[in-house]
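My structure is below; once you've seen it, I'll send some questions.
Missing here is one protein chain; the remaining ones are kept as they sit in the complex.
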Amino acid sequence: MTRHLLKKLPSALLVLFLASFLIFAILRLVPGDPADLLAGPDASQASVAAIRDQLGMDEPLLTQYATWIGDLLRGDPGPSYAIGGEVSDLIGDGLGATVELTLGALFFTVALALLFGVLGATSRRGPVRAAVRALTTAALAVPPFVTGVLLVLVFAVGLRVLPAGGRIGLFDAPDLELQYLLLPALCLALPSAAVLGRYLGDGLERALAEDYVRTATAAGVAPRRLLWRHALPNALPPVVTLLGMQVGHLLGGAVLVEAIFAWPGLGQLAEQALTRRDYPVVQDLLLLLVAVFVLVQLLTDLLYALLDPRIRWE
Amino acid sequence: RSAVSAQEGAAAAGPKRGGKLTIGINQDFTPALLYTQSGESFQNRLIYNTLIRYDDQLKPHPELATSWEYAADGKSITLTLRDDVTYHDGRKFTADDVVFAVENLKKPERSAQLAATARTVTGFEKRGEHELVLKLAHPVSNLFDLFEFMIITDRHTVDEAVKGTKLNGTGPFRFKEWRPGTALTLTRNDTYWIPDRPYLDSVELRLYTQPDALLSALRSGQVHLSYQVSGKHLATLQSNANFTIKKYNTGNGAVYVGASVHEAPADSREFRQAVAWAVDRDRVVKQALGGYGLASAAPWPRSSPAYSEANRTHYTHDPGKARQLLKASGVPTKHTLPLGHPTTPLHTSIAEIVQYDLQQIGIRTELQPSDPASFQKKLISGTMPTLWINGHGFAQVQPATLAVSAYPFNEAKNTSGYGSDAYTEAVQDAWRHKDPTGAKALARYQKISDLLLDEAFIVDLAVQSAVQVAAKELHGPRLTKFSYLDLDDAYLV
Amino acid sequence: MTPPPTPPLLDVRGLSVDFPVPDGRTVHAVRDVSFTLRRGETLAVVGESGSGKSTTALALTRMLPGAGRITAGSVRLDGTELTTAGEQELRAVRGARIGMVFQDPMTSLNPVLSVRAQLDDVLRAHGGGNRAARRARAEELLGLVGVPNPRRRLDDHPHQFSGGQRQRVLIAMALANEPDVLLADEPTTALDATVQEQILSLVTRLNEETGTALVLITHNMGVVARTCERVLVMYGGSVVEDGPTARVLTRPRHPYTGGLLAAVPRLSSPSGTRLTGIPGAPPDLSLPLAGCAFAARCGFADAECGTGRPVLGDSEGGHLVACRHPDEVAADGSQRHGAPPRTPLLNLPQTPSGGTPCRGLNGPPAAGDLNGLDEGPDGAPVLAASGLRKEFRGRRPFVAVDGVSLRLHEGETLGLVGESGSGKSTLARLLAHAHPADAGTIALRGEDVTRPSREVQLVFQDPYASLNPRMTVGDIIGEPLLVHGLQPERTARRARVAELLELVGLDAAAADRLPRAFSGGQRQRIGIARALAPEPSVLICDEPVSALDVSVQAQIVNLLSDLQGDLGLALLFIAHDLAVVRQVSHRVAVMHRGRIVETGPADEVCERPQDPYTQALLAAAPDPVPAAAPSVHAA
Partner (left out) sequence: MTTPSPVLPRKPRVRKRGSSHPYVAALTSTRARIGLTLIGLVVLAGLLAPLLASHSPTAQSGQALAGPGSPGHLLGTDDLGRDLLSRVLYGIRTDLAVIALAVPLGAILGCAFALLATAHPALDTVVQRAFDLVLAFPGLILALTITAVLGPGRLPVIIVIALAEVPVFGRQLRAGILVQRTREYAVAARVGGTGRARLVLRHILPNCADPLVVQIAVSLTVAVFLEGAMSFLGVGVRPPEPTLGGILNQALPYLAQSPSFAAGPLLAVTFLVLGLSLLAEALNREIRR
């Protein structure tokens, strides 16, 4: 396992390096710079120039890049340009919220995907199948930003059982926080759950038709056990790979959901930082997301090997 | 425990004194813009004070300055300051703090819109700790705008202030915490110089970047107060008995069509006037602003000294006249013109309306949306497309401020690239007089209005009203002329 | 009919099974099958591929795949009706009273669960006691089926077991709950003779010790003779003959059985003996049956056979047959198929092209130089390999082929036998350059070759996998013609493909169909046609007959020898069945653990084996002569 990780390390680092370069370069290509925004709506060129100077934006690009990477390697990302505060604090806060949301969404994704998949694959009864199909289709067909607004309208405005948005912090009040988390996590999870559920259902159907399930059936193993113990582990590996890719989506794709639920996560931070051209924040944040994605990929590889014993010996 | 009732309980149980007020904002607090008037300056009057306070008629009332004496020649003003004021950290407020405040605003990196006015202050003469004479280079008609605008911050911690780590002021609330992207939290200043004020224990400015999220937060009772619900969203709240909606008719901004006067065909005045006749301002107010605004051809809100009904209705929706003018001007209309606008929903709607109206008189345009940052870049560097849609502020105070401080109208350098001796003269004339009111002053203002309307390099569409949406249980919030929030007298029941 | 001494344990009456297929027809896979099974009895089921053997077995416990359903009949287990039983009841029967061993050990075990988990699950499905008890029992079972070191192997996963071991794990699972009946569907097809022998003795021992009744489905008559008291012959979905093994195998009374037996190769037959197939094709099971299903291929058929359905009857000491002319058949054996009786192959090349007499056929026995150059006929070989080595790298590196040298002459057949996993296929692939070799050289007519060559072609072990499922048979066979520039022109190529198809006995119309529309035997022939397309001089056939029933096997083997005669091919023929190998080959090489342990003229090796492994292999091969059967019920 460690060997596997070590083997993948250089190329992971390469991805990170390339990513840092790309991020830096693309950001400079984007028109508008932080100084303009910092100067405010009615600024004069003089104000802009003063601010550019203050931010060190007059330096050559390579120097700026080197400074950035140097600061990062020293573990001190420095202050943000536009948003205010230290980059590490900003990202730290956002990361907490995002991880919480992602985990919540992951939970729902897995739970719903299992539900959709298992019901879809095993139910012989027409109505149940139809209901599952209708649900998955609805989850696929209604865009998340509409789902989000609808969820809020129903549960927060109409029924008033859940808060409309915002976040307290898991450690301040866990019981309340869970209620804050419920809607955004659900909203974020629905499309992924529908896709994964469909793949899982397919995989289960396929696995249930395999010879080894026949073997177990012939030995008198109960249907429930056939499903969970024999078919599921075989249907899981491709779903896990997909889930790994979805984690990337959940992490970065949360921009919309975070906005709808006023969830102060990385997605919001990224959008804000980008619209305000807060170079350090955007750069560090994107690099972090890339790193997390790469890590998640490595982890799914490992998980995959755990699920399928044949892979271990390769 | 329910997250919903926990929050409602806190709000409902509050007696007259106490309680926590949550304000919904749509732009995060930006410490770097602390000295600039931006879309989010609510905390300025919560943490800090200003020297004076304008009433609706722009008459100054004492705040940190108890009285003032503007010299007859307009070259100096003597301020008497309160002597019972301390900063949150316990330090006494003195004349030096005012000196610092003025000097601070002059710095370009502070980007203060009233920097021009601040720069007319060329000297200080302290008379004791609480009396100060400001020497002026020349008389200015908007001196009190500066005093309304300029927050008195702690001169020793200004670097921390613009980083948002320490905000030390004399205001009713102390800075507690700022979580970027989430909220700015303030607690009651128990040693506020107005006795028994404020009523509220704490204030939170919570960020909702998505208008729908802000609306939901209000409707679900999570947020008590907001000034940033868009007109479109307000319709949903109008029938809701839990809210009071208050429209400030002083106006806190305006939307306009700008024209680059060096780009054909906008270099033709007739063309620009045709545009001014072509747009349907009432529709802009109704459909884009949700009815919360005043259709107006001139930038002035009703409360402005420069306001007149004639100015407001100088241009009305008259496509016939517009076509006629266009024809008379002889500019070709076969080219499609770029019409820039920021990607915000409001400006997009307005751009769509304007585009359609222009099409009716035969001017074809293509919308060129830019995200706010790129738009800002173009705005400042003066590289705007032939026509564009945007908003401006600073018409709600002394008219001279608009022409000196608001970039679109700046006589020396503006986005449109417009400049003329007449305009420069009119603006300087209006600014360099001591008296902001009176018949003579009005005549000077009218000259500016006439020029603006006739040249039409900025075609104003509508004056936006600040709209305050407050939960029923909240009483007494007030917005200053520069959209600073004043909660001195606010309380929750 | 003699009344059975004890009431039957399993009583099957008039069982019929239909499969609706996607194109709208219905396949009547099993038609009106009846038989009984007594406690402790051993019953073999033989018959042509596709005759409904597996389907019958599956139908007993209602395990039919897909849309298959029982349309008529009853299955009684100790008087309990199974065809109408509820799921719950069935589950109590499956595994506990009827254990089943499926045909394919590769896919019948769950790849992600350890063997322990799978055994455990089976035990726990029928009580099986607490964790510790189940654990102990699992270990005991694994030991029982002869897997060495059971305690350690329990935690291994199926991919860590060899094919034979997997087969034994499956048997252990079927036996876990000590069922009354064990249904074993071709449990030894993929195994070499020694492993096959192990498994058969295990099953026999269980039958003797625990009284488990056995139903054994197989193609191998030797296995039938070795293991079973009674035999059931199926054809076209029906039982055509049912009787004591000794009688059925020696005096078949159904013409199909006669044909089947005639097609069985015998280890005692010398090299060059031609196999006898049954001409004609099996019936279309989707058509309604009028008369005898075998009538179209039967030499004894008369007009009546085509109309009236023969019933299973005419008991003679428990020997039932469904034929109108049983006595003629019994008297005549298999003589009426149009094929000549066993005669030496006429076209066996007497000399390799050079003219030197083939030592392989009539030379002295080989000397002991086993891993050196293999001593074929003198003269220049077409293909000469020396020092071939192949190692599969991975966590546990494995040397599959270890220093193998061999020569192949024009017009010569070299038979290659050896246990499963001994590296036969790997060697074949090396020779055809399907894999690069790690060491050694391969020379074609004296010149070293390092890339796949037109002259050396390979018929793959698994015919289905080696055919592109997305290409028509015509395109598949035409591909080598095209890429070697033999027939660049389209219509000419089509004509050549049709020729090749006919050469291997397929209809030219097959060119437009996809591989999945063919039976196993037909696919094997498509593979041969493709290999012949580039006009090779060396043809390597990797187990071309292992999975086929004996009559189809006879067809293919004969086809190959005919081609060799016509085209002067050099053949490398890989097979498990020593009898087949002996009959088709001039020389035989025996492989064991990646090395060639013995080589020599076919008859010599088979009659006077030198290497202990070869001796073991030969000793384990069951002879289809029923006299060798352990116990024959006296009639």
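Points worth noting:
All chains are identified by letter, namely A, B and C, in their written order; residue positions are counted from 1 within each chain.
One rule holds in what follows: a residue touches a chain if its C-beta (ideal position, glycine included) is under 8 Å from a C-beta of that chain, and two chains touch if they have at least 3 such contacts.
Keep in mind it's a predicted model, so treat the numbers as computed, not measured.
Although one chain is omitted from the display, it touches the following shown chains in the full assembly: A, B, C.
Across the entire complex, the residue among A:Gly70, A:Pro143 or A:Pro174 in touch with the chain not shown is A:Pro143.
If you put the hidden chain back, the residue from B:Asp97, B:Asp145 or B:Asp212 that touches it is B:Asp212.
Take subunit A: the residues that touch the chain left off the picture are 11, 14-15, 18-19, 22, 26-27, 29-32, 136-138, 140-146, 149-150, 153, 157, 191, 195, 198, 202, 206, 245, 248-249, 251-253, 255-256, 267, 270-271, 274-275, 286, 289-290, 293-294, 297. Residues of subunit B that touch the chain left out of the display are 211-212, 215, 230, 232-233, 235-236, 283, 286-287, 343-345, 348-349, 351-353, 355-356, 366-371, 373-374. The set of subunit C residues touching the chain not shown comprises 22-24, 277, 279-282, 284, 337-339, 346-347, 429, 432-434, 452, 454, 457-458, 460, 462, 465-471, 479-480, 483-484, 504-507, 509-510, 512-513, 517, 522, 527, 530-531, 533-534, 555, 558-559, 562.
Assume only the chains that are shown with their structure count from here on.
The chains touching subunit A as well as subunit B do not exist; no chain touches both.
Among the chains in view, A has its Cα centre nearest the centre of the complete protein Cα set. Averaged Cα coordinates give subunit A a centre that lies 53 Å from the centre of subunit C.
Per-chain CA centroids place subunit B at a distance of 90 Å from subunit C. Residues 209-223, 225, 229-230, 233-234, 307-310, 312-314 of subunit A are the ones touching subunit C in the complex. Contact residues on subunit A toward subunit B in their complex (touch as defined above): 30-33, 36-51, 54, 79-80, 82-85, 89-90, 93-94, 149, 152-153, 156-157, 160-168, 173, 175-177, 179-180, 259-262, 264, 268-269, 271-272, 275-277.
Only residues 61, 63, 65, 87, 91-96, 99-100, 102, 104, 107-114, 117-118, 121-122, 125-126, 157, 159, 170, 173-174, 176-177, 394-396 of subunit C touch subunit A when the two sit together in their complex.
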